[in-house]
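Okay, here's the structure, questions in a sec.
Excluded from the complex is one protein chain; the other protein chains are retained at their positions.
Labels for the chains are A, B and C, by order of writing; each one numbers its residues from 1.
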Amino acid sequence: MGNTLQDDALPNNNTLLGADELVLNMGPQHPSTHGVLRVKLKLDGERVRGTECVIGYLHRGVEKIAENRTYQQFAPYVDRMDYVAAVSNGLGYCEAVEKLLNVEAPPRARVIRTILTELQRIASHLVWLGTHALDIGALTPLFYCMREREEILKIFEKYCGARLTTHAFRIGGLQYEAYDGFEKDVERFCLDFERRIQEYVDLLTGNSIWIGRTRNVGILNAADCIALGASGPILRAAGVKWDLRKAQPYAAYDQYKFEIPVGTNGDTYDRYMVRIEEMRQSRLICLQAIEKIPEGAIMGKVGKVIKPPAGEVYHSIEAPKGILGYYIVSDGGTQPYRVRIRPPSFINLQALDKMVRGHLVADVVAIIGTLDIVLGEVDR
Amino acid sequence: MADDSKPPQDSPASSAPPVAKTPAAPASPAAKPAPPAPKPPAPVQVPLDNELTRRYREKFGPAILDALEDRKQPYLVIDSAQLKDIALYSRDHEKFDLLEDFTAVDWPRREKRFDLIAILYSFPHNTRLRLKIPVAAGERPTSLVEIWPTANWLEREIFDMFGIEFSGHPDLKRILLPDGWLGHPLRKDYDILLQDSAWVRENLGIESGQ
Amino acid sequence: MNPTLHAILVFLQTWWVELTCGVVIVAVVPLVAGYVVLVERKLMADMQARLGPMRVGPHGLLQPIADAVKLLIKEDIIPDEADKFIFWLAPVISMVAALTSMGAIAFGPSFQVARDINIGILFVLGVSSLGFLGIILGGWASNSHYSILGALRSTAQLVSYETAGGLAIISGLLLSGTLSISGIVAAQEKHHVWFIFLAPVAAFIYLAASIAETNRAPFDLPEAESELVAGYMTEYSGFRWALYFLGEYANMIVVGSVATTLFLGGWLRPFPNVHWLNWLDFLPALIIALIGVYSIYRAGKQPVKIQTGFMWAVALACFAVAFVFAAPWLIQLLHKFGLAGSLSLDFVIPGLNGAFWFLLKVSAYIYVFMWLRFTLPRYRFDQLMHLGWYILIPLAIVNVFAVGVAMLLEANGLNRWLAMILTLIVVLASAIFLVRWHDRRTESASTASLAPDSYAG
Partner (left out) sequence: MLDSILFYFFGGIAVIGAALMVTSRNAIHSAVFLITTLLATAGIFLQLGAEFLFIAQIILYVGGIMVLFIFVIMLVRLDVALHHIRFRMKNLVVTIVIAVLGAEAGAIIYYARKLPGQGLFIQNVAPASNLTPNSEKLAQSLFTNYLLPFEIASVLLLVAMVGAVVMAKNKKRSEDS
């Protein structure tokens, strides 16, 4: 780690062989860096000898903003970090503050939260699948994925009026009751979705080009994953059967049965298979959850003004991209003294260097895709 | 040795305001005075004495300054001089193999104004432990990169946001903010106008754009 | 009479078909290329559960024209560090090569610029491969890393796949015994079979090679969008970019034409020697007329009046074309009633119908290109090279021998189909062997190269 490219200036291309290494500047405006990631690649021919990530183009100082907002005011900001999985961000934040307050959301709220979060996981994985396939040159899955994601976003829209940055949850529970027909919508989506997943599988899983492009590409074994802090599907693809939803259940996950898919090889293909299977499991969780949503209140005992007692708390959830943690320090006031967000994308991105060394430029694209980063979250 | 849970020690001993002590934030006429010190937290934290902390105390003795529990989440306050040894011990013997997060909190009125927070997770035991390392303003704590490679970017972020330099870090430079940025934003005395007025002075040739 | 004028008149009298065809090619190909793009977008949209261009004209029918206008009035950017002369020259080379190579293509028995050229197919291949010069020079002149990587990839790809494609063509040429385009088609007529059935492996190899030569997915590495932004044309904008783009689509038409000529029977209609299928000659007029009827049907459904008018115009154009196609038969009909005197247009039938069948086959070929593009992910560069060198080229060589052997066997009295099937079995067996062998090779290579590196962090 910590490789530095000394020579920042790009050499004239007339001197390609004169310079042993070619520094290729990928991004921040590049079609497949998923936003504004900039990667400086040290190339030997087309083989990558080293990388340096330059990030921060999307930095908005979210953690600083938190110090100047009340607890409720800050909640919408977290949606804007991982904007393809806003609901998960909100869940993590609300639960962290609830822990700080020592309150619990009522059971009904927790089940609805679980359903929405799992739908969001599917949506996030769909965005990942579409863009990842697009990076590898398959144009069509993107549109199929967007078609299904649209159904999920419609449910979100019906539930809280927003599609992308939903701010669906409130500290202490929910603001909105599930709308009439919520269960039916979710059920319809879930029943339909199995068939839809099969479409992606048909297009990609057995395709020899897809296998050639992903198998043995960007291998990250379990030890490396843990050392580099890589979590989520990346860790599971390396064969570690670990999921925060099982290890330290939050929301209502302890009530549902689901499997943790794991890979063996830790390569791009395994990560693909793990995420596909995760979508299936999320679908199963949703189906179980809508079976019986408990009746009752949706808001816990939280006052209009949130003033947690001084102290600190760390709470993390299994976001679609990995461990999403919130470390919140309170000084007893209405505004948090410090909010630290552990963004999974940021930490997963750190593994890029290790994964791409020795691979070709084309693999860099595939590996950035398989890391499933969202720059809004990396840069915060 | 200060910890935020101990109100008597929270107020700084020296009378100089903390702003003057921070080398990376140049004094600016537009800089606001430091925000008022946070109210001393009520003692929600309770001393912790379980097997784990006993083992740590046994091994490191005085380097474990305190062992507390806050909302059932345990944490150790440790001496920054012993950081590396304790980290190594945590990883290898206590099996805290994942450095889940590494960050800092600024307490400007305290003698050692920063707390480094290392959040450790153990896959075998499914437990978390927080290490809290008080660090003074000019101090250079040891880098954890060799123990947990994931600390690389996290330490860069701490440096970027708080100006804490780590000794032994392979490539310590700003990560989220541009290289020419002034000051370290997550310090409590950071003034957002600082950057703005510097830019205005440099590019427009006037004293302040506000 | 003025001798100069006389000379010019003689010249025009001798060469009018060629001149007309040339002008038509230069004038029409860009437009056709634009509409190929539209068709591609529409097909892609259809396969991807969306609508595609719908705004400009009914169903986006005027989209290519809007695109062309947009590209024409766009700012023409030449990078500061670029080599201006070459930067200017490169797209021109690309476009000119594609258009020139069309000169030898026979779009029908009488639609050909270079009619007498007896090396027709070589001409098409050689001249269209010059388009790569444009790509390489453009990539170099842009002075950008993405461009030069695209140019390098392009060169390597050209060298590998031209070889495989050339060998595949040789298999076809062995069967036809001539390089002349009309000779090849005549040979297929004489043999009573399209060469794709006699040399299916060669046709397949040529399909793969031609996709690679036109830089289309899954072999579109020189311009791989997600890796090299736009490859060699990263720095191009406006109409220079459009020239590259048109060159690419014109090239698609060229390789489609070569494949059609060599493997799909050129301008011959299906079963040209079966007389009871002669009614197929009437099909072109019927199909075009049906398109016109469908346009009228759609015209009623257009939301805007001007679009309705446009659809009517399309319908009328279709009917006009259909009428031209049907004219010889109408005149024959008139003859029956003794009305048309000595007028006869029968000589037009093979020409017009030939052009129709030829373009239909080319379209089908291009459709396969598009279909593959929307379905398959992109190869990686080394995989592309391996596919070319380790599988396609050896297979093409084996296939050349196999076709030769089959012809020898046939000459010695064996049934043609039996000979063909026997050799095909050999070729397929060698294909399976090559793929197996290559898979094992790469597997061992990848594990070997990854092992020492995997703990570098």
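Here is the rule we use: a contact is a pair of C-beta atoms (placed from the backbone, for glycine too) under 8 Å apart; a residue touches a chain by one contact, two chains touch by 3 or more.
Since we're looking at a predicted model, the values are computed, not measured.
Screening C:86, C:324 or C:422 against the full complex identifies C:86 as the residue touching the chain left out.
The residue touching the chain not shown here, chosen from C:68, C:179 or C:435, is C:179. Contact with the undisplayed chain is limited, among C:26, C:78 or C:119, to C:119.
Although one chain is not drawn, the whole complex shows that of C:133, C:170, C:317 or C:428 it is C:133 that touches it. Even with one chain removed from view, chain C keeps its contact list with that chain: residues 7, 11, 83, 85-86, 89, 116-119, 122-123, 125-127, 129-130, 132-133, 136-137, 140-141, 148, 151-152, 155, 158-159, 162, 179.
To be clear about the criterion, only the chains that are shown with their structure count from here on.
Chain A and chain C have Cα centroids separated by 44 Å.
For the pair chain B and chain C, the distance between C-alpha centroids works out to 65 Å.
Centres computed as Cα averages put chain A at a distance of 27 Å from chain B. Annotation for chain A: residues touching 2 or more other chains are 1, 227-228. Touching of two or more other chains is recorded for residues 457 of chain C. Residue ranges of chain B in contact with chain A, taken from their complex: 38-42, 44-45, 70-71, 73, 97-101, 103, 105-106, 117, 119, 123, 126, 128, 130, 145, 148-150, 152-154, 161, 169-171, 174-178, 185-186, 190.
Taken in their complex, chain C has these residues touching chain A: 44, 47-50, 81, 140, 143-149, 217-218, 220-221, 224-229, 373-383, 446-447, 449-450, 453-457. Within the complex, the chain A residues that touch chain B are 1-4, 55-56, 59, 61, 63-64, 99-100, 102, 226-230, 240, 242, 247-248, 309-314, 316, 323, 325, 327, 329-333, 337-338, 340, 342, 346-347, 350, 379-380.
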